[in-house]
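Report on the structure given below.
The complex is shown incomplete by one protein chain, all other protein chains being positioned as in the whole.
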Amino acid sequence: MAKFQWLHQKTEHGPLSQLWDSFRQQHAAVVGLMLFGFFSLIALFGPLLTPYDPYLQNPDALLLPPSWDDLGDVRYLLGTDDLGRDQLSRLIKGASYTFGIALVTAIGALLFGLLLGVLAGMSKGFRASAFNHVLDLALTIPSLLLAIIIVAILGPGLVNTIWAIMLALLPQFVHGIRNTILQQLEQEYVIAYRLDGANNWQILRYVILPNTWEQLTVLFSMALSTAILDIAALGFLGLGAQAPAAEWGLMVADALDLIYLSPWSIALPGLLIFIAVLSVNLVSDGLRTAVRKRQEN
Amino acid sequence: MLLLDIRNLTLELETSQGLIRAVDRVSLSLREGEIRGLVGESGSGKSLIAKAIVGVLNQRWRIKADRFHWCGVDLLQLPFDQQRKIIGRDIAMIYQEPSKCLDPTALIAEQLHESIPNQLLKGGWWNRARQKRKKAIALLHKVGIKEHQSVLESYPYQLSEGVCQKVMIAMAIAKNPKLLIADEPTTALEASTQAQLFRLISSLNQLKGMSVLLISNELDSIARYTHRLSVLYCGQLVESGETARLLAQPFHPYTDALIKSVPEFQPDLAPKSQLYALPGSIPTLQHLPVGCRLGPRCPNARKECVHTPALERKQHHFYSCHFPLQYKEPQ
Amino acid sequence: MIWHYLIRRLFLLSFVFFALTCFAFSLGHLFPGDPLVNFSGISQPDDELMPVLVQQYRLDDGYLQQYIAFLQRILQGDWGLSLASQQPVLHELKLVFPATLELVAYALLISFVLGVPLGLLAAIKANHWSGRAISTIALLGYSLPIFWWALLMIMLFSIGLGWFPTSGRISVLYEIPAVTGFMLPDILLSGQTYWQAALQDAIRHLWLPAFVLATYPTTVMIRFTRDAMLNVWQQSYIKTARAKGLSRSQVLYRHGLRNAMLPVMRQLGLQFSTLVTLAMISELIFSWPGIGLWLLDSINQRNYPAIQGGLLVISSLVILVNILMDVLHTLFNPLARKQANG
Partner (left out) sequence: MPKPLIKGSLATALLVTLLAACQPDMPAEVRSGLVYCSEGSPESFNPQLVTSGTTIDATSRQLFDRLLDINAQNGEFKPALATHWERREDGLSYTFFLRPNVQFHHTDYFTPTRPLTSEDVRFSFERVMHSQHPFHNVSGGEYPYFQTVDWANRVVRIATPTDDQVVFYLRQRDSSFLSNLATDFAVIHSAEYAEQLLQQNQRQRLDSQPIGTGPFKFREYRKDVFIRYYRHNNYWGEPSQLEQLVFDIEPNNAKRMARLLTHECDIIAYPRMAELELISKRADVKVQQQTSMNVGFWAFNTSRAPFDNSKVRRALSMAINRDAILQAVYFDQAEAATSLLPPTSWGHNPTLLPVQYDPGQARTLLAEAGYPYGFNMTIWAMPIQRLYNPNATRMAEMMQADLARIGVRASIVTLEWNAFRRQLRQGDHDTVLLGWNADNTDPDNFFRPLLSCNGVESGTNRALWCDPAFDALLAQALLTDDQAIRRSYYWAAQQYLTEHLPLLPLAHAKRFQAVNQRVEGVGINPYGGIDLSTAFIRSDEDTP
């Protein structure tokens, strides 16, 4: 027989709590979220946490292996690079470069994407189809090509490549948001609002946007993982962060020359990039299944 | 010969809030050539029973029954693929939204040829395709589609719901099954096609002797076309018996309420008078009342109703209520 | 009815190419240095050649005439000289672009051959351990930074086990004239006596880069196929097909696969530009003489005409693939065709 429950009423039934419930059940996603939080903290407070100044060169401690290695030195937990700079502090500083700036780029792309997506979604007739088709196709220029062009015009540098990556992330956002808006417009409650005399702006503000934030979080998490990979790749190619900067991709490129002498100086930054992107992807997968489950029942 | 014989079928679903018994000890039997109706408001578990019979319930459901016989074979004991073979051969099913049940990317001809089993084709395997095309055209004609050529070459989205339902029926009878289960076949259709469809089903029943299990929530169409009727409420079988007698003299208050709520059955209804409806609404699956699930809404509910009434029998008329309505004089 | 749709797509294609050439033209002026050098690519134009060039490129009259002159030159195949090697850019592109196409094609082939079946398996056995294992491997696959993954593969397979060489499309000792630009047909056309050994060597050179580049598209393909198949599997026409008595694999291939593949193709179009970026990076690491390596060299040499040429070629490739995927999606999906011209 069904249990007799008088008191235990689920207090809050809002989509947010349902989403959090189904998200919480996926343990992998929760681990991903913890890692994501860990990296964001390091990105924010990194510069304060580093044991040494990431650019301080110590000539008598060149290419020390990590401390667990027998010739390692406990003062330099993860060893030093070939200029005697402490690897651990450079990796922490790198978090604010690779992870932090990827976060900023993804947020920027989210805002621009939202703007363009809404414009594409709401406008009708020829303007709509022309606008979003051109947008879709013109913006599918590969991110590396965009970066090369921007570096050719403005010269290499982390800030220039942020523009390139933001432009490259736009199509994903615009495409996703436009589809969600078009889906929303077909729902009955939008027609109901319109019957009540609401103009486009009110419908957008009160009806459509509250319903798209779920899709936005999924798109944002996917865009963030691409942004991290792109920033690291551009750093590796020498188009993004420049020489003394402690960006992870650049650290892999610098360590490439010492691939035989100190394989760990390549392994560590690469591993961190991999774990950062993995955490973001875990969160994004968890979100996507949670959203799909919420929409199912 | 008894085709389908189900005793005390119980369907339970594990959900995050615990075990929900959607169908509670329902019994159903079907003889050859008979059209049985299965009536109940939405959420009463009638579609679930149909799916349980055909075996398309997903793994989360737990099926328990004292007896689950099909032509004398107990299906529950059979291994899964053998069970699937028998059901595939003998039982056919049609659903509510026919257009959704057709593969949007495949031509109707292709889907129809798929459903024609090879054993039924005479002749060698090399001209099987030609034979299938011929049989498909015959099937379409049988279900009342004249311009078969245009239908065969079109995609599901190009056909109306009515034609889609007819194609579904054609597919169902392709393997001339012993039983056709129609799960609310007419909800998506407009009135004229509804009547056309019911006539088609009853003609198939008479000509080919195919028994039909008709599931619906419109009492008036059920009344006209079925021989025997079962009424369900929240997963419990409340009453079953010959349609005519049942409608004439319902024993269970819920059946009585159902009949009263249909205007066609009240010839002397005064204009502008209040239509009869049971107070309250159907409880959700998570909060089902104890015992007789009509309890709180039943006009003559009493203390004993807390215990689930057993199924009593009066000749071929079954009902499960502690206080049946037999004292009322027949209308 | 279909032609109406195709014509509209063609119009859109020409419009986007027009926008692309405008962008490429504007780059000529945006790049630092003298636009004449950026367009013509002649590093030190000596003084008696200067006025001829200015007149030919119409540099002194308005931007419109310059653009028209630029367009004519592009169509006639005069894309300027590469500042580094003073060779015509188009000639160099003909050498390098097929190499990238070849690499991307092999990666896509691997992603289809491996990705789709694994995706189907992951969808069907979703809560079985094998299904979960496949989707975790897929998750790991597309979180890997490709340059780091390529380095690991080289350290493991080339230097560690010595199975595969680390760079190039074929050992330099083989002299294969570039007829089509694609390596395998070139070997067969070269008619050298040692073509079997050359073919084997080319395959040996191809394995590692293709595998590394295929990691991302394969894992993405697994995810897309799994998601698409998961929601197709719930559709009622699958239930009717099963009720018809078709076997599970028949249902899967006849109905499941076709319906699942449609959304996958559309999403693949979007992913193609990421694949091109990854191809350019893996070319750098494997010294694969493709357009990626060529462009990365030209950015270091500030070789502007080459960048302009590269932009035109790569963007048109990406746009063509996108539109092709879109058209294929509409052709195969009757529903989309209804919206397209309905």
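Every chain is named by a letter (A, B and C) in the order it is written, and numbering of its residues begins at 1.
Assume contacts are C-beta pairs under 8 Å (C-beta built on N, C-alpha and C of every residue); 3 or more make two chains touch, one makes a residue touch a chain.
These numbers were taken from a predicted model, which means no experiment stands behind them.
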Chains shown that the absent chain touches, full complex: A, C
Selected from C:24, C:37, C:120 or C:243 as touching the chain missing from the view: C:120
Listed residues C:26, C:180 or C:196, member touching the removed chain: C:196
Hidden partner chain, residues of chain C it touches: 84-85, 87, 95, 113-114, 117-118, 120-121, 124, 154, 158-159, 162-168, 171-175, 193-194, 196-197, 200-201, 203-204, 207, 248-249, 252, 287, 289, 297, 300-302
Chain A, residues in touch with the chain not shown (by the definition above): 55, 57, 59, 62, 82-84, 243-244, 256-261
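As a working rule, only the chains that are shown with their structure count from here on.
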Rounded Å distance between chain A and chain B, as computed from the means of their C-alpha atoms: 52
Between chain C and chain A, distance of the C-alpha-averaged centres to the nearest whole Å: 24
Distance from chain C to chain B - Cα centre to Cα centre, in angstrom: 54
Touch list for chain C against partner chain B, complex: 235-237, 239-246, 254-255, 258-259, 262, 332-335, 338
Partner chain C, residues of chain A touching it in the complex: 28, 133-134, 136-138, 140-145, 148-149, 151-153, 168, 171-172, 175, 225-226, 229-230, 232-233, 236-237, 239, 249, 252, 256, 259, 263, 266, 270, 273-274, 277-278, 280-282, 285, 288, 292
Interfacial residue positions of chain B with respect to chain C in the complex: 54, 56, 84-85, 88-89, 92-93, 95, 97, 100-106, 114-115, 117, 155, 157-158, 168, 171, 175
